[in-house]
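The complex appears here without one of its protein chains, the remainder shown in place.
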Amino acid sequence: MRLSVQEAAFDLGQEANRFSNDIKGAGAIVTFTGVVRDNGGQLTAMEIEHYPGMTEKAISEIMEEAVARWDLADALVIHRYGVLRAGEPIMMVATAAPHRGDAFAAAEFLMDYLKSRAPFWKKEISAAGADWVAAQESDEAALTRW
Amino acid sequence: MRLSVQEAAFDLGQEANRFSNDIKGAGAIVTFTGVVRDNGGQLTAMEIEHYPGMTEKAISEIMEEAVARWDLADALVIHRYGVLRAGEPIMMVATAAPHRGDAFAAAEFLMDYLKSRAPFWKKEISAAGADWVAAQESDEAALTRW
Amino acid sequence: MIEVLYFAWLRERIGTNRERVATEAATVADLVAELEARSDGHALAFADKTSLRVALDQELANFAAPLAGVREVAFFPPMTGG
Partner (left out) sequence: MIEVLYFAWLRERIGTNRERVATEAATVADLVAELEARSDGHALAFADKTSLRVALDQELANFAAPLAGVREVAFFPPMTGG
């Protein structure tokens, strides 16, 4: 299990291969990558603020719960903070399991909890100004299915 | 949209990056990779037979249905045939969408249909002999949720 | 004439991956009855019909499907891709 909260960019392919090489014969690997959308060319950058200390604590708890609930061989969470450009990866989740159902469910669970329970706040910067991204009610509602 | 039915090995990281570079600002990218399990060191190799012609046709239809049902920016399916060693990737599905729910659902849909509706047959080769993999009732049952 | 294809353990039991068959069979089930009579291998391959799948011109079908106009019939066990 690996968690990285980092400012530096990361490479999806490199991280996917590193994760997949570490687990031997797990059968099923799921990755989710969140990318900064350009909103039709309007977005200049995204700034992500976080709460150092609590971020790592909250994500570790979410990962431990995933490992307890599903039959997983391994799990990975990478989440960036700082200034990101359109098209750059924001974060990534990966899960490995003997069976695809567990890998998919755990990845979706991690995403749903990261969205609403990990202390990150996104600000979108465009030519028109800077706006904090509002939380989606659908993201909070997504938690009720677990 | 890209489909490749191939004998050659492929690199998960390279394919994930190629897929992700092609879609601009999709927000959410999901990949699923199936890997040959070593069954606790027992498996020597896996041999995959397929039905050339029908394979491409069946998978294309499944991909078109996924694109019709979910809001996707792109989709990718790679599936190998021939002799594969333990630890090698068998196949890969990738989906890109503005929202994560669509990317996850479409990837799971593609997997469920590939499992039971694409004409591939797996044979496991171990020191003890060679056995055709039996279809799982759970794989057939998985289709009912769509 | 119909091209008949076999895959996986059907292919192994029958000992060939394809054969051209002269038939007047109206449905898949009729064709299966004819094929079963061809050899012990055929009989063994078609013994358990619940574990058989059929495709007509590369589209999944069922055993009641008519064969009129069909050029290629494939028999195989349940698929195990993914």
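Chains: A, B and C, in written order; residue numbering restarts at 1 for each.
Keep in mind that, in the parts below, a residue touches a chain if its C-beta (ideal position, glycine included) is under 8 Å from a C-beta of that chain, and two chains touch if they have at least 3 such contacts.
Bear in mind the structure is a predicted one, so any value in this text is a computation, not a measurement.
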Left-out chain, listing which of the shown chains it touches: A
Candidates A:2, A:24 or A:117 - the one touching the absent chain: A:117
Full-complex contact with the absent chain, from A:7, A:49 or A:71: A:49
Hidden partner interface residues of chain A, rising order: 34, 48-51, 53-54, 57-58, 79, 90-91, 111, 114-123, 132-135, 139-140
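Rule of thumb we're sticking to: only the chains that are shown with their structure count from here on.
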Most distant chain from chain C by Cα centroid: A
Identity of the most central chain, Cα criterion: B
Between chain B and chain C, centroid-to-centroid distance (C-alpha), Å: 26
Whole-Å gap separating chain A and chain B, where each centre is the average of the chain's CA atoms: 23
Between chain C and chain A, distance of the C-alpha-averaged centres to the nearest whole Å: 48
For chain C, residues contacting two or more additional chains: 82
Numbers and ranges of chain B residues touching at least 2 other chains: 34, 111
